[in-house]
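Heads up, one of the protein chains got dropped from this complex, but the rest are sitting where they should.
What follows is subunit A.
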Amino acid sequence: MLPDITTRINNLSKALESVIIPAIGEDESFAAEQAALMLGHLKILNEQWDNAYLYEKGSFDNMAALAHTLVNLAKGGSHNLTKAQHLAHALTELPCDLPLTVTGVSKLTAQLGQAIDELVRSAYAAGSTEFKSAMFKEILNYNHCQSTRERTWFKSNNLDPDVRDLPDMDEMLNSFLYIYKNIED
């Protein structure tokens, strides 16, 4: 068996804690601060790496569901047609089988996000009140699911004042509560 990622991250942390940090002189506060940040990043990396694909896949699913919803909401309206068609086209261009890498999935998420951005801008420039209102509500609903996932993904950073409200990593990754459900045709 080859050394796995968890083992190597743990070894990195141990070397930092037991050898490198004690060797940093008292007047080297910048080096000490950097070392402490390295330890913090390593701890979070250890929590994340094995779930990274599942996490990115969930982010993609949420963005794709939002794209489907907005396309459906735009149907029947005379405004936003071009940008809605563009978004619908972006959905049809998605591969049948998703890439198997975090980077590959993330790239597809970003492509859909670009098309959604264009539709949002177009709606505010010339969209109907009804469409804007429905789009507004659905982006907030999407954000609720997705930002909870993102906050949970980084809950160990100690920067979230409402960390007590967050699920644990497994629940966030596997519960339907954090999956944005698109509005069907």
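The criterion applied here is as follows: a residue touches a chain if its C-beta (ideal position, glycine included) is under 8 Å from a C-beta of that chain, and two chains touch if they have at least 3 such contacts; residues count from 1.
Operating definition for what follows: contacts and distances are computed from a predicted model.
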item	value
Which of "Tryptophan synthase beta chain", "Phosphotransferase family protein", "Adenylate/guanylate cyclase domain-containing protein" or "Negative regulator of sigma-X activity" matches, in UniProt, the chain that is not displayed	"Phosphotransferase family protein"
Residue of A:Asn72, A:Thr148 or A:Asn174 touching the missing chain in the full complex	A:Thr148
Contact with the hidden chain (one of A:Thr6, A:Thr82, A:Thr101 or A:Asn157)	A:Asn157
Interface with the undisplayed chain - residues on subunit A	27, 29-30, 33-34, 37-38, 40-41, 44, 63, 66, 106, 109-110, 113-114, 116-117, 120-121, 124, 129, 132-133, 135-137, 139-140, 142-144, 146-148, 150-151, 153-154, 157-162
